[in-house]
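The other protein chains are all here in position, but one chain of the complex has been omitted.
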Amino acid sequence: MGNLPKAFGQSVRRKEDPRLITGAGRYTDDQQLPQQAWAAFVRSPIAHANIGEVDTSAALEHPGVVGVLTGAEFAASGLNDLACGWMIHSRNGDPMRVGEHPALASQRVRYVGEPVAVVVADSRQAARAAAELVMVDYDELPVVSDVEAAAAPDAVVLHDAAPGNQCYDWEIGNRDAVRKALDEAAHVTEIRLINNRLVPNAMEPRAVNASYDASRDRYTLYVASQNPHGLRMTLAAVIGFGPEHKIRVISEDVGGGFGSKAFNYAEEVVCMWAAKRLGRPVKWTAERSESFLTDAHGRDHITTARLAMDANHRITALDVSTHANLGAYLSTFGSLVPTYVYATLLSGQYDIPNIYANVVTRYTNTTPVDAYRGAGRPEAGYVVERLVDVAARELGIDPAEFRRQNFIRTFPHATPVEMTYDSGDFQAHLDKALDMIDAAGFEARREASRAEGKLRGLGIGCYIEAAGIGPSARLGKLGSGAGLWESAEIRVNPTGSVEVLTGCHSHGQSHETTYAQLVADRFGISVDDVEILHGDTDVVQFGMGTYGSRSGPVGLSAIDMACDKIVAKAEKIAAHLLNVPADTVTFEDGEFASEATNERLGFAEVALNAYTAHHFPTTEIEPGLKETTFFDPPDFNFPAGTHVCEVEVDPATGVVRIARFVAVDDFGVIGNPMVVEGQVHGGLVQGIGQALLEQARYDDYGQLLSGSYMDYCMPRADDVPDFDVGFTETRSTTNPLGMKGCGEAGSIGSPPAVINAICDALGIRHIDMPATPEKVWRAVTSAA
Amino acid sequence: MEITVTVNGRSHRLDVSPNTLLVDILREQLRLTGTHVGCDTSQCGACTVHLNGDAVKSCTVLAGQADGASVVTIEGIGAVDDLHPMQAAFREHHALQCGFCTPGMIMAAIDLVEKSDHLDDAAVREGLEGNICRCTGYHNIVNAVLSVAEAKA
Partner (left out) sequence: MYPFNYHKPSSVDEAVSLFLDAEDPAYLSGGMTLIPTMKQRLAMPTDLVDLSGVQAMRGIERQDQKLVLGAFTRHAEVARSEVVAQAIPALAHLAGLIGDNQVRYRGTIGGSVANSDPAADYPAAVVALGAEVVTNKRTISSADYFQDLFETALEPGEMIVRIELPIPRRAAYRKFPNPASRYAVVGVMVAQFDNGVQVGVTGAGPCAFRASTLEAALAADLRPEALAGVDIPDAGFNADLHASAEYRAHLVGVMARRAVADLLAS
């Protein structure tokens, strides 16, 4: 007791791993329930059509089929549409225009893959085979598969509620001030960018296993979700499955999410409905081709931006116009992504006195678009970092130097777009990153490459992001339908071991380890004596799940504050045990002590006494040792960093090889460096994937051309380099631990770093992502 | 049809339809759910097992092709208190996050190390091109595999 080394801040090996490396993880598809039935969805093969007759007779006769349910039956079920959780108002004050979005379509389909019926059968094979026998008449309509087509005056309208296919026309910042600054500028740099549409591709496909117990009038939903409580609330209050206590949502091991499993999807609703209707547990696991068609996609912006500078190369204004593709329907957070987590980050790391952004969103006949790792912030970071890079080159100054001249240097700093950065040292990570990549030696390496017929380039991406968004009241004003605090409950057992119940959800983020490290230190116990429980609404109190890099700064802060409460109560109990005044008791390194006595008590002794309740007046102090906290962060926190990429381009083929990659990030206080580095690595490869490889492409008929791993280019081990990751530290002031979110950073800084490097190598102004070999080869050819 | 297949040292006589895949036999009939399915085009490698000593994608092996074969899955290579060196290395190097691709990645990596004379960073990366991971960025996976290869050398 009292002598354990501190765990928090150390690279403690993960508590999750033993089960996951031995094949003992429990993912949703691993669950097999008694009387298990399987669902297969009948999905529209057409991007836009009115639905005619749906003939289920042949399917119903297929052996093993339990039931076939159609959109028409769903429409009669009394269940409500899928909903978007964030209200955005257009600049004219109008609320966003929301089209109807039933979980099973009965009137009209608006994207390929949209479910129109479900077949439930005794086996997966039977369900799938019978689904092919459901005959649906489609009366085809014209198709719009990108925002520009959707904006055309004669474009077909997807939703009657949204003329011109426009959902909203939103703005932020001061347009007049920006116009004036642009007029008065010594130099203006303008760029047009496409932020390519991505498919999240968590390796575990989405999965659902829904059952209904009539004797208890209660649903149980196993689901691969990042946010089990939020999903339960939605299923209860929005969809209409009844009160929350009649629904249990369990998300045990979840195989990655990256945002895509934070939403309410049709399949969850339909499987619950079917389970009750048919009296069987109904399981559905997406095939990868279904994932491509139905997991909410990410990004898909077209942006024009202008940067104004004065004669001293100081940035005076930024003007941004973005057209964002929402897909066929508003997904759960679809309206938020291109607004309050995008345009609010357009100041980047720079002191820009005037910013204005206009965002117009439209519906198209494509898969709905929602939050994908970074969600809005990579889009903003890309705009800013491409723009400053081009500006520096136009002005003929070193891009690093141009950035330095314009960095924000004092904190807190209020930007013209809603955010107040609490802390940071942008110069520090830029300097460290350039040092780590040996920028000084770059020209020599460039020469060496040239001697071998290769083109080498260096690119910088200085990103900022807003993580752990809050406080809830402010988010409510901005349109959020929910609060974004986080909860923690700490249960100290009589023998001194501890269970921590968190409303966050771990699907790769290592909460079971990092959270335990903090709690172990707080109580002076071993990491092995702390169990982190999450992902089951029957076990854990209400919480908000994991996305937006919130689990450290928000979730762990809630745990830390609950620890405070535990210690406070334990100190009172210890005072009685030690027979000393309560205000003399201290707790440090697992020991309760007092200046009034030489006697000391261990954490476990006090825990036991809390439960025996023999030695303190229970009229004053309740027995037991269990505390709950709901932590609402007073503001966002602002992770920031510098990513530097060095590429070598083969001009003959256009192949880009990443020769070096350095990421230096300021995540404030770090709980487990090994885990945080891992988060950075993963984010970097998703960002590099966006920059070089990945793109969801539709044809003019709304067919997804890159709908499998044969055509959608997922980064493989041999596509990416080893990474050199470093940290700087400025504490966040918006949470008690001083932490900043680390989950998304890698995907934000890397795309501009890669593209800036390619442009540097080729001596060109711009190339759109993904910079595929053919695109690069064409750029080389036309630059020559 | 009836097939006999030895899985992790135990022989099973199974009645299956010909269109059953090895991965379905493992997951659904034998309830060995450590082997995962991550795609439907034989690309992702999450379902990798050893079939007669070679790493294969069990989503692309038919029941009939597995008849008479010996199969080793992630459950058959080590236990929590007796980890295979590759499992231990994955933990030590933080080579997994969500864990979904991990069983297949470990099975592919074991094969790679066993069958290769010399492995460096590039060779490991090339050798794992049949396995997709979306979480780790591969950096730590490569380090884990190299550590096992170096210990073998």
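Quick notes
Chains: A and B, in written order; residue numbering restarts at 1 for each.
Heads up, the rule we're going with is that contacts are C-beta pairs under 8 Å (C-beta built on N, C-alpha and C of every residue); 3 or more make two chains touch, one makes a residue touch a chain.
Bear in mind that the values here come from a model prediction, so they are computed numbers and not experimental data.
Contact with the omitted chain, checked across A:565, A:697, A:731 or A:765, is made by A:697.
In the complete assembly, the contact with the undisplayed chain comes from A:289, out of A:56, A:70 or A:289. One chain of the complex is left out; on subunit A, the residues touching it are 125, 129, 132, 289, 652-653, 693, 697, 705-706, 709-714, 719, 772-774, 777-778. Taking the complete complex into account, residues 1, 17-19, 21, 40-43, 45, 48, 51, 54-57, 59-65, 67, 108, 111-112, 127-131 of subunit B touch the chain not shown.
In this section, only the chains that are shown with their structure count from here on.
Centre to centre, using the average C-alpha position, subunit A and subunit B are separated by 29 Å. The touching residues of subunit B, counted against subunit A in their complex, run 19, 27-28, 31-41, 43-44, 46, 73-75, 78-80, 83, 87, 90-92, 94, 96-103, 106, 121-122, 124-126, 128-129, 131-142. Here subunit A touches subunit B in the complex through residues 11, 13-14, 16-27, 29-30, 32, 125, 201-205, 253-256, 258, 285, 287-289, 507-510, 674-675, 677-686, 708-710, 714-718, 720, 722-723, 746, going by the rule given at the top.
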